[in-house]
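Structure first, commentary second.
Here the complex is missing one protein chain, while the rest keep their positions.
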Amino acid sequence: MEDLRFKDMDLRYLSNSTRVHELVPAYQSFVQEHLYPLEQEAVYGSFKATLPKLHALRGLAKEKGLFAPHLSEKEGGLGLSLVEFAFVSEVLGMSPLGHFVFNCQAPDIGNMELMHQFASKELKETYLKPLQEGNIRSCFAMTEPQNPGSNPVHLSTTAVRDGEEYVINGHKWFTTAADGANFTIVMALTDPENPNPYLRASMILVPLDNPGYQLLRNIPIMGDVGEDYMSHGEVKFTDCRVPISNLIGKEGAGFALAQERLGPGRIHHCMRWIGICERAIDLMCKRALARNLDPGRNLASQQTIQNWIAEAVASVKAARLMVLQTAEKIEQEGAKAAKIDISTIKFYVSDILMKTLDRAIQVHGALGVTDDTILSFWYRHERGARIYDGPDEVHKSVLARQILKKYTSHE
Amino acid sequence: MEDLRFKDMDLRYLSNSTRVHELVPAYQSFVQEHLYPLEQEAVYGSFKATLPKLHALRGLAKEKGLFAPHLSEKEGGLGLSLVEFAFVSEVLGMSPLGHFVFNCQAPDIGNMELMHQFASKELKETYLKPLQEGNIRSCFAMTEPQNPGSNPVHLSTTAVRDGEEYVINGHKWFTTAADGANFTIVMALTDPENPNPYLRASMILVPLDNPGYQLLRNIPIMGDVGEDYMSHGEVKFTDCRVPISNLIGKEGAGFALAQERLGPGRIHHCMRWIGICERAIDLMCKRALARNLDPGRNLASQQTIQNWIAEAVASVKAARLMVLQTAEKIEQEGAKAAKIDISTIKFYVSDILMKTLDRAIQVHGALGVTDDTILSFWYRHERGARIYDGPDEVHKSVLARQILKKYTSHE
Amino acid sequence: MEDLRFKDMDLRYLSNSTRVHELVPAYQSFVQEHLYPLEQEAVYGSFKATLPKLHALRGLAKEKGLFAPHLSEKEGGLGLSLVEFAFVSEVLGMSPLGHFVFNCQAPDIGNMELMHQFASKELKETYLKPLQEGNIRSCFAMTEPQNPGSNPVHLSTTAVRDGEEYVINGHKWFTTAADGANFTIVMALTDPENPNPYLRASMILVPLDNPGYQLLRNIPIMGDVGEDYMSHGEVKFTDCRVPISNLIGKEGAGFALAQERLGPGRIHHCMRWIGICERAIDLMCKRALARNLDPGRNLASQQTIQNWIAEAVASVKAARLMVLQTAEKIEQEGAKAAKIDISTIKFYVSDILMKTLDRAIQVHGALGVTDDTILSFWYRHERGARIYDGPDEVHKSVLARQILKKYTSHE
Partner (left out) sequence: MEDLRFKDMDLRYLSNSTRVHELVPAYQSFVQEHLYPLEQEAVYGSFKATLPKLHALRGLAKEKGLFAPHLSEKEGGLGLSLVEFAFVSEVLGMSPLGHFVFNCQAPDIGNMELMHQFASKELKETYLKPLQEGNIRSCFAMTEPQNPGSNPVHLSTTAVRDGEEYVINGHKWFTTAADGANFTIVMALTDPENPNPYLRASMILVPLDNPGYQLLRNIPIMGDVGEDYMSHGEVKFTDCRVPISNLIGKEGAGFALAQERLGPGRIHHCMRWIGICERAIDLMCKRALARNLDPGRNLASQQTIQNWIAEAVASVKAARLMVLQTAEKIEQEGAKAAKIDISTIKFYVSDILMKTLDRAIQVHGALGVTDDTILSFWYRHERGARIYDGPDEVHKSVLARQILKKYTSHE
C-alpha cells in the first residue's frame, strides 16, 4: 500500500463538521489502499476488463458505509451537504477511479441530482433508482460539434412533438460515457422560435436502446479513444421517438435546469481538480526526494523544484478555500445567487490544475511523459478542464462584466 | 465624496462576527470620505505639512469610536481579535493614510504589541502609553545594509553591557519612519559567541534624542526620499548608551520576539495589500468605464481588460480567504504553529499585489504612470513587498522544505 | 571606472559593418568611463545643475568623433545607417545619459529626422542647425489628456488659418522635455472635417517663447516631477499664432509624418531598451556574485537567480535580433512596409524590458528599491514603455489582424 504523506489541509480550520473529520481519512485510506493499485490496469489498460474489480470495490464501499456520499440516507447514501461532499470529492479526485467507485461520477451524479428534483415518479423508479444503486450508467447529451459550447443558446438539435411522442433529431458530441450507458438526457429545442432564447430548449430522457439513437464513435481524446465509462461519445439522434413523459422538468426549462445542474457540478469538478493537484504534489515530492542528480544531491534540494512545490501548495490551498466558500453560498442561496462565484472557481482552479500537472511532469523528467505514472493521464484528459463548461476566457468575461455592472447600474 | 462601488467581499461568508459586519462599512465610509481626498496632499505633497489635518482626523476617529482598533478597550482601542482586525486592516489598506490615521500603522503597531507583552512597567508608562494614544511615534531598527535581511542570524550591530548600561554600535537601514520618531527598538547582538545563533541578539529600546544615535539619511526609495512617517531611515549607533532596563523581554530573546512580532505583522501587511488591490481594481473599473477608445466603445468592453479585472478579482478573493485562515490559526495556536502558513501568505499575496497594481496602471494608460492617481505611489513603494521580511524566494523554500520534511521524517 | 564585464553580443554574427565593430567598443568605453559616474548626480540629483558637465562631455564626444552618430557627416555626425545606429543606440541605452550626451535623444532625434526631410530651408537654418549642434532642445506635442493615445485620429487641438498665420488652440501632455526646450512641433487638426481622418492633422513648429504657449507643469511621473530634459510637460496652446511657413511637410500630412517618424523612433527605443536590459543583467550578475547568503555561499549559486539571468540573457538576445532585422527592413523598404514588424518589436521588447528590470531589482533585495542603483529610475520611468506609442495590447491586435487578413483576403 502506498503511503500518502502529503496533506496540506488543515481540516480543523476548514470545517467544523465532525462527519467531514471522520470521512476524509476514511475515504483517503480507501483510495490509497484500493484504487491506486488498480490505476495502471483500469486507466491505461482496459477499463471494461477491470469493471468486475471496480464493482467489487463498490460492494466494499457499501459495506464500509461510504457508497454514494452525495445521496440521501434514504437513497442509500450518506446524506452529505454540498459542502461536506466537497471534502469527499477532493479525496476521491486523487484517483481517476475515485468518483466512479463511489458512484458519484459525472455525468451520473448530475443526472441523479436533476432527476431527483425534476423527473416523474415513473422515470425515477425505472431509471434513477438503478442509477443510484450503481447498476446502470447514464450520459448527458448537450454539446454539439457545430455550435460553440460557450453559449448554450446555440443549439441545433430539435425535439418535435408528434402526438404523445417527441421526435428528436440532432448531432451531439462530448457525450461523456455514452459507451455502455443505459440512457441519456438530451438537450433539445422544443420551442425554437421562442423570442426568449432561454426558453427554447428542454431536457428529455432517451433510453439508449432506442433505434433512433446511434453512438457514432468514441471520440479519440488526446490519443485515447477510451471505452465504457472512460470515453466521450459522438452521438446522433435520427427521428428518435420517446414518450413525452420522458421530459425532465417542464417544457422549455432546459436552460434553467442546465444552469441548476451546473452549480453543484462545478463544485464537484473543482474539488476533484484539487484532489488531482494534491496527488500531483505528492508524486512531485516523492520523485524529488528519490531522484539523485549526483550521489547525495537529490532533485528536492534544487531551488527551482522547491519553488514549484511551494507555488503548487499555496495555490491549491487558496483555491480550496474559494471553492468551499462557493459551495457554502450555493448551499445557502442557490446556484443562481452564486453565479459569478461559480464562474470564478471554474477558471481559477482549472488554471492551477494544469500548471500543477505540468510541473509535476517536469519534475519526473522522462518518466513524466510516460504512462508509468498517472500524471500523463491527467495531463491529457484534464486539458479539457480549461475548455468544457465554457472556456476560461468566457468565464472571465462573465465575472468582469458582473463587476463592471455594479458601477454602471448606479449611474 | 468618492463612492466606492466595488466590493467583492461576501462578508456573511467570511465572518460571523457582528462587530466585523458593523465595523467594515464604518471604516469604509471614513476612509472614502476623509482619507481619499487628502491623499494627493499628504502622499504626493508634504506629509509633514499635512500632519495637523491627519491628527484632526485621529480626533474624529476617536469620537466615532474607531481609533486604534487593535488595542484593548482598556487601552483606548476596540479590543478586536486578530481575525477581526484583519477585516479592518483590509479596509484601511485602501488608502496609504488608513493605518496611520487609526494609529495602527507599522512599525508602531508591532512595537505596541511587543511592548504590551514584554516591556517593563516603566517603559510602558513612558513610551507605550503615548504611543498608543498617538502622541509619539516609534521605529524598529533591524535590517542592516551589509547583511542579507532574509536570514536574521546575520547581524553586526552589538550591544555590550557596561555596568548598568548597554553600549550599542551598529549600522541599520530600512528603519521605517525613523524621521520624526521618538524612540526605536533596536535588534543587537548581546551574546555574539553563543553557539546557538538564535540566542545571540536582544531587543533594546533607544530614545532617539540619544547622542549616540544618528539618522544618516532618509533613504530615497524609488524616487522618493520621503519625510516623517513616510520615510525609511538609514541610522547609526555609535557608542550609544542606554540603561539595561531598556531591554525588551529577556536578553537573548531577540529572535524569538522578532518571530513573535512577525506573525500578526504579516497578517496586517497582507490584509493591507489586499485593500490596496481592492482600490486598484476599483480604479481600474472606473477608468475602463470612463475611457472611450472611440465614441460609444469604452475600454471596459475590451476582452483583455475584462480578463485583467476577472483575474484580479479572483486572485484577491482567494488570497483573502487564505490570509483570514492563517489569522485564525495564529489566534488559536500561535505564530509558531502557523509558521509555514505565514510564509505562504507572504509570497502569495505580494505577487498578487504587484500584478494587480501593474495591470491597473496599464488600464490607465499614460495617466497610470503619473502621480495623478494613487497607483504610482503603490507601484513604487509596494515593490518592496516582495522583498522585505525576507524575499518571496526564501519563503517559497521555507514552505517547500517543510512539505518535503513530512516525507523524509517518516523514513 | 566601472568595468563592463557582461556582453552577450556576438558582434561578428550580428553585423559585418566594420564601423559597427569599431564603434561599439568606443561608445561602450565612453559610457562606462564618463557617464556611469555621473548618473547619481544627473539622474537622482539635479539634471539642470549637471548640464555644464554634460555639455563638456558633448565636447569630448565631438573630439572623439562620436557625437551625433545619426547625422550625416556633413551635418556633423557619423553618417550611420539605421542598422548601424541601432548598435550604437543599444550601447548608449546602458546609461540614462547616453543618448543625451551624444545628442541623439528622443524627441530631438525624431524632430531632426522630420525636419531634415520636411522642413523649409528657413526652419532648418533657424532651428534644425542649432538642434543638430546640441545648442538648443526641442519637444513634440502630440498626446492629449482627453484622448486615447492609442489612436492618433482622436485629436482635439486645432490650428486654424488666419491669413498668413495658424492660430493654435489645444491641450497636450506627455510633451517630453518641454521644460527648457526652444521649440516644439505640435500636431493639430487643420482640416477637422476631412472625411478621411488620416488627412485632418498637420505638424507645425512653434517656438516656445510664443505668448500663446504655456507650460502648465512638469507632470510628476512615478514620484518624479523632473526638470529640463528629464521631464514630461503638460502644455497649453491658447490662440497661439505662428506663421504658416512653420508647417512641417504639407498641410494634412500630420499622420503620415507621425507614422514616418515612428518607425526609426521605435528602433531607437527598442535598442535603448535592450541596452537597459544589458545594464540590468550586468548589475544583477555583479550583485549575485557579491552578495553572500552565508559565508561562502553567494546569491549567484541559487538556481532561481541563475534561471533569471538565463531567461534575461536569452530573451534579450532574441529581441536584439528581431529589432535589427526590423531596422534592416525599414532601411530597405521603408517604415510603411515594416509596419507590423514595428508593432511587433514594440510590445515584444517592452515586455522583456520590464521583466528584466523587475528581476534585477529582486536580486538586489532592499537595495533594489532604493535610488542607490540606477535600476529604480528605469523601473519607474520605463514603465511607460508598455504604454506610450500605443499600449502593447493595441500593437498585438494590429499584428494579429494583419496576420488574419492574409487568410481572409484570399477568400
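In order of appearance the chains are A, B and C, and numbering begins at 1 in each one.
Methods note: a contact is a pair of C-beta atoms (placed from the backbone, for glycine too) under 8 Å apart; a residue touches a chain by one contact, two chains touch by 3 or more.
The structure displayed is predicted, hence computed values, not measured ones.
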{"item": "Among shown chains, those touching the left-out chain", "value": "A, B, C"}
{"item": "Options C:49, C:153 or C:318, residue touching the unrepresented chain", "value": "C:318"}
{"item": "Absent-chain contact - pick from A:72, A:194, A:238 or A:370", "value": "A:370"}
{"item": "Identified contact with the non-displayed chain, of A:67, A:173 or A:255", "value": "A:173"}
{"item": "Listed residues A:75, A:191 or A:224, member touching the removed chain", "value": "A:224"}
{"item": "Residues of chain C in contact with the chain not shown", "value": "3, 5-6, 8, 10, 13-14, 281, 285-286, 288-289, 300, 303, 305-307, 309-311, 313-315, 317-319, 321-322, 325, 328-329, 341, 344, 347-348, 393, 395-397, 399-401, 403-404, 406-408, 410"}
{"item": "Hidden partner chain, residues of chain A it touches", "value": "44, 143, 145, 148-151, 154, 173-174, 219-224, 291-294, 302, 304, 361-362, 365-372, 376-377, 379-380, 383-384, 386-388, 391, 393"}
{"item": "For chain B, residues in touch with the removed chain", "value": "302-304, 307"}
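Everything below uses one rule, namely that only the chains that are shown with their structure count from here on.
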{"item": "Whole-Å gap separating chain B and chain C, where each centre is the average of the chain's CA atoms", "value": "38"}
{"item": "Between chain A and chain B, centroid-to-centroid distance (C-alpha), Å", "value": "42"}
{"item": "Separation of mean Cα positions, chain C and chain A [Å, integer]", "value": "53"}
{"item": "Junction residues of chain C, two or more chains touched", "value": "302, 304"}
